[in-house]
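The other protein chains are all here in position, but one chain of the complex has been omitted.
So, subunit A:
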């Protein structure tokens, strides 16, 4: 058997593996080039700014310093980072609590309705994110639809302050990223062999027990993926806090934006960006570890 293989490769003109390598280079080159030139190089350039002070009128002075990192240790910045973590965490938790049952329910629908439900989930993506967030302002503002309904029903006497607080930010982020939680969980529940649930029932497990012991552990890795997909863009988001949070710099995304565009302090902005990237990486590693732990529990 191995003798035949050696003979075959000897008779071919090129050494074995060469064609495959050539194909890999050929197919990977466009994507890798775009990634390196458009994302990785600019990011590295930007991150090198961390080690330089800002110039008096913006820009960068090329003298090595670690001052930017020292500035991080300021209760103001730490507070914003902390708040962002709390908000993103809350958004992720709420998205999980809403998304899991939704995904589960969709997976039980007859095939026709499944498609309809999935399209309904994806549909908002065809509208610009900004416009959808503006729509919330229209809904929640003082004379908006929600307040009209509440006062009209006599539930409140005067319009509520629904906009421009942290709750509104959480609402906007959950709204924006909920589908990123639903889709991976849906695909996991959908793929789950229905016979596993039948086997569990057959062995005497109540429907709830079956959910806890069979369905949940087998779909948890996908829920963790959903959690990361929701947490990461929520943590770094600045559109939602800007529009629904009233423009106060209460999340890291806004703070980074302010450093770059308002304070014209690119080096410190780069430092804050690094903090975000580090958090994201830590999170991705944690998710990978947790998934493996669940699978081998």
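In this section, a residue touches a chain if its C-beta (ideal position, glycine included) is under 8 Å from a C-beta of that chain, and two chains touch if they have at least 3 such contacts; residues count from 1.
Convention: contacts and distances are computed from a predicted model.
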Margin query: Missing chain, UniProt name, options "Polyamine-transporting ATPase", "ABC transporter permease subunit", "MEDS domain-containing protein" or "DNA-directed RNA polymerase sigma-70 factor": which is it?
Written below: "Polyamine-transporting ATPase"
Next item on the list: Check the options A:22, A:37, A:116 or A:203 and report the residue that touches the missing chain.
Entry: A:203
Check: Tell me, which residues in subunit A touch the chain that this view leaves out?
Finding: 193, 195-196, 198-207, 209, 213-214, 217-218, 294-295, 297
